[in-house]
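So the structure is just underneath, and the comments pick up after that.
Removed: one protein chain of the complex. Kept in place: all other protein chains.
All chains are identified by letter, namely A, B and C, in their written order; residue positions are counted from 1 within each chain.
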Amino acid sequence: MDFRLTDTQTLIAETANALVGQHLQAVRGGGALQASQTTSALWPQLGELGLLGAEIDEADGGSGGTFEDLAVILQALGRGGGAGAFGPVVVTAAALVSRLGDAAQKAALLPAVVEGAKRVVLAHHDTTDQGADDVATTAIPASGGWKLEGRKAMVFAGDSADVFVVSAHTAKGLTLFLVPATAEGLSIRSMELYDGTGAADLELNDCFVPADARLGAEGDAGDAVAWALDRANAAFANEAIGLMAELCDMTSEYLKTREQFGQPIGKFQVLQHRMVDMRINLELARSMAILAAVAVSDPDGRRRSRDVSAARAAIGKASRVVGQAAIQLHGAIALTQEYPAGSFVKRLTLIERSYGDTRWHLERFAKLADPAVVLIP
Amino acid sequence: MDFRLTDTQTLIAETANALVGQHLQAVRGGGALQASQTTSALWPQLGELGLLGAEIDEADGGSGGTFEDLAVILQALGRGGGAGAFGPVVVTAAALVSRLGDAAQKAALLPAVVEGAKRVVLAHHDTTDQGADDVATTAIPASGGWKLEGRKAMVFAGDSADVFVVSAHTAKGLTLFLVPATAEGLSIRSMELYDGTGAADLELNDCFVPADARLGAEGDAGDAVAWALDRANAAFANEAIGLMAELCDMTSEYLKTREQFGQPIGKFQVLQHRMVDMRINLELARSMAILAAVAVSDPDGRRRSRDVSAARAAIGKASRVVGQAAIQLHGAIALTQEYPAGSFVKRLTLIERSYGDTRWHLERFAKLADPAVVLIP
Amino acid sequence: MNLDFDDDALGFMEEVRAFVRSNLDPGTREKVLLGHLPDRVERTIWQRALVARGWGAPAWPVEHGGPGWSVVERYLFDEVLSEEGAPMPPVFGMSMLAPVLMRYGTPQQINELLPRILNIDDWWCQGFSEPNAGSDLAAVRTCARLEGDEWVINGQKIWTTLAHQADRIFCLVRTEDAPKKQEGLSILLVSMDAPGITVKPIITIDGAHEVNEVFFDDVRIPAGDIVGQAGKGWDYAKYLLGHERTGIARVGQSKREIGRLKTLAAAVVRGGRPLRDDPVFSARIASLEIELRALELTTLRMVSALHAGAPPGSEANILKIRGSELQQDIAEAIMDAWGPEAFGPAFVGDGLETSPAVATAMTYFNLRKVSIYGGSNEIQRNILARSLMGL
Partner (left out) sequence: MNLDFDDDALGFMEEVRAFVRSNLDPGTREKVLLGHLPDRVERTIWQRALVARGWGAPAWPVEHGGPGWSVVERYLFDEVLSEEGAPMPPVFGMSMLAPVLMRYGTPQQINELLPRILNIDDWWCQGFSEPNAGSDLAAVRTCARLEGDEWVINGQKIWTTLAHQADRIFCLVRTEDAPKKQEGLSILLVSMDAPGITVKPIITIDGAHEVNEVFFDDVRIPAGDIVGQAGKGWDYAKYLLGHERTGIARVGQSKREIGRLKTLAAAVVRGGRPLRDDPVFSARIASLEIELRALELTTLRMVSALHAGAPPGSEANILKIRGSELQQDIAEAIMDAWGPEAFGPAFVGDGLETSPAVATAMTYFNLRKVSIYGGSNEIQRNILARSLMGL
């Protein structure tokens, strides 16, 4: 049992926090802070500093680290207002390419992802019902390749993607394909989400991709997709910790400085206790984010999904407590676009409902939990 | 729309509150107050003052009032620590006799109930699963009567009953029988419940009752039992209001008088707000107790059950809030038998879980609720 | 007791409902149901339709154009309008300023201003909150000094709802220095086009422009444009805020929204099944519906007591707290029912148009205000604690 960061992780944390901190200081004067902006503005530096490649194999241009290294970065980006495309590109899609790609596919994509030059994202759910695991999109063999037919809804970071990892059913089962954004027959409707991040709806009409666009074996993608979605969820969990930590600090600071009735409002016991409850929720959620980060490497898929869902359910509940309390304790100021709290809460609110909401994760946990009590791991 | 008490109800309320108030003053010095004691100690006076017969037809010795008259009494008894046998005897079983009994049955039982000389109670559930509506107890025709076979669990006030209204299946369906406590083949295991009230488990082994013991038509008791149980639940709802109102007063008073850190603890804002939440819960629960009291007379059984379950679910939730806050705001003193709060909370806790708990009533409400929103009634 | 309305009341409700259905512009109704703000023109058209029917000012006495309704009728009228998606009445003029003028205004103010409020010839906004006077309203610093026959006003107001479309503003300002901060305050009546007034928009996190900052820089108004006596502003402000509380629980609106929630839960598919078939979500809907019923009955008890002549008590604080919490809980459930779709696309077209799904997320964020404004729920609980415990 060891909860300490490695030296590498400490270094990564310092680098990422410094980067985010400088950026925040630069923009704070400038008004509205949308969750999207920090990470998208910092993308080139994230590449330069090697943070986009933290986990990718050294052979593919990365640092060959672990998911826990990514978790440290996600928390830092969360403190900056949100990790934006970092989860979809780095944590989810690039990991699928690393896991399933052949040498040519990796060489074509991964070094470019590490540099920040290319973005690849997963396009899996046909509808916004992201708790569903059925896919109606199909891939039919065509001369020299495949024809894809179907649609994909609300692909996170899909507005800025160069390549999509598209899931589709062949005769043999669920299969993944690398589909460039420029592919013929692919139409992309980019959208800004309510938290300021980007996404896209895709339509695949008679969309041809060559044979070498298939990622991994035919009909065998179910496990890999489940793994990737667990990674995406673990990423959300850690990003949420950063967002909540910053909201807690912001709120504490406000309570200490805002005066009403001739004293800082933090002197009022009811506000103190609500602040304390924000912190308690944060600390317990933080433990669960650690669990999620460790769990994604668990070779036992059932235990992996169980722990990730436990983390997401706990953090989802904490997000509501922290987000709603942050607004209430600030009062009206938190409801303005000028003040950053609202933007943080929006991002938290979206995260809580993406890739399975709190209820969905709770139910999945209940199904996967041991019938008897889980003893110390 | 009219929420005013009738003149009769005002008089009943004054009478019952005065009776309970005098009793409480007399016993307060004497230590432990168990929920059971007030109502059982006052039973003779309740008879003398006509309160046991408030709703029973004048022809049967009562005052021919309404359920709302009973609700007023139940709230007063709740303020005294609990209504004990009043719900089981007066609200539930006597009403079944009034509704279904022939002239002889009424004459034999109702005047005696009104006077407080006899107690009749409903014995319906075979097990403590009081949300279940299946009954395995059977009645088989025997020469000149019926043989009953089966068991009844946790019959409220069954320890002091003279006559049981027993539900059993005949070939035609669910049927009710009047079974004297002295009947051969009936064994009664009396028990004290954790809140100090009494109950009994019954075993019916080859238990013979004569033909004229059948209450109402054969095979047709389902609706009447459902009605009686809704009445019992509406009684619990109103009793709970009395218990909660007294807990609120007790707690306010304690906060005003108990001093720590050189001031009444009611000066602490966190305690104030928790007290306020107790009151808010009480006031909203009170509205729902009114709804339940009115609903039991609704000729539409579906709407009756829906409204009663709505009331019980709301009041159940309020009971937890009020009971737990009352203990926490008092601190250790509330956990002693000497101080009355604990006894009130015990009774509330039992009520919340009897004849369907909050979850069960919520589910029943969801099933009976209109698919669209209920507009103003 | 009797929880049913009598035939007269039911007939009245049907009459109101029929009127709304045949007179409310469908586009306006649509906006209200999506949680957007109708614009001033839309609200004026609707208000004048009500005025023409004699229903323009339900709570006003007959001599000023009120319909002479009982408390119960007024309550029912509000409920039906909310259920049907009619715009809210112009609350600042009609429900706040007008009652104060009726009681403390000069005959000239009454004769001139009330009809203009009724017809929305004047759109009033309320200048109370300041950057350092939120919950602590008596801490206002905006000041006015009498110079000859003019008040000269300097200072700043904030969170001023719809100041950018208002004609006039009633302001709580400091007109004298006094030992107690509640003393020396006055309410002044100011035209928004007076030189020296600057309105600066505040965009809220739901993307809407509803509130503003209003700056006063040597703004001059006639000395007579004051309510009642100088220095008594705090009493008038309390009277003004204490008025007309039975609608505060927003029962009609919540009823409408629960209807929306149920319809949605039947239609939307989540995790591969209709959402309504998830027993946990169905229990959540049932709980909300029961809480609403408790709130409605509690409101009716209060309406009924007022009708019988009882003085208003602390019930209004209870209704404000539970009403706002319930509005927020329902909005959250609706947003949850939509799932990720509630977040995008944020905008369709060029302006602030959104999908119905995203409108629910915007409403969720917009409604965070209801536990903050009009005396935050913490303040409401403080008031209740004082009145319940006398501490």
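Descriptive notes on the structure:
Methods note: a contact is a pair of C-beta atoms (placed from the backbone, for glycine too) under 8 Å apart; a residue touches a chain by one contact, two chains touch by 3 or more.
Note that the structure is predicted; figures quoted are calculated from it, not measured.
Among the displayed chains, contact with the absent chain in the complete complex occurs for A, B, C. Only one residue from B:Q22, B:S297 or B:Q328 touches the chain missing from this view: B:Q328. Touch with the hidden chain on the side of chain A covers residues 1-5, 68, 252, 255-256, 264, 266-267, 269, 272-273, 275-277, 279-280, 283-288, 290-291, 293-294, 310, 313-314, 317, 359, 362-363, 365-366, 369, 371-377.
For chain B, the residues in touch with the chain missing from this view are 32, 127-134, 154, 191-196, 199, 259-262, 265, 268, 270-271, 324, 327-328, 331-332, 334-338, 342-343, 345-346, 349-350, 353-354, 356-357, 359-360, 363. With the whole complex as reference, residues 278-280, 283 of chain C touch the missing chain.
We adopt the following convention: only the chains that are shown with their structure count from here on.
The greatest centre-to-centre gap from chain A, using C-alpha centroids, is found for B.
Per-chain Cα centroids separate chain A from chain C by 39 Å. Chain B and chain C have centres, each the mean of its CA atoms, that are 42 Å apart.
Shared interface positions of chain C, i.e. residues touching 2 or more other chains, are given as 378, 381.
In chain A, 268, 270 are the positions where the chain touches two or more neighbouring chains simultaneously.
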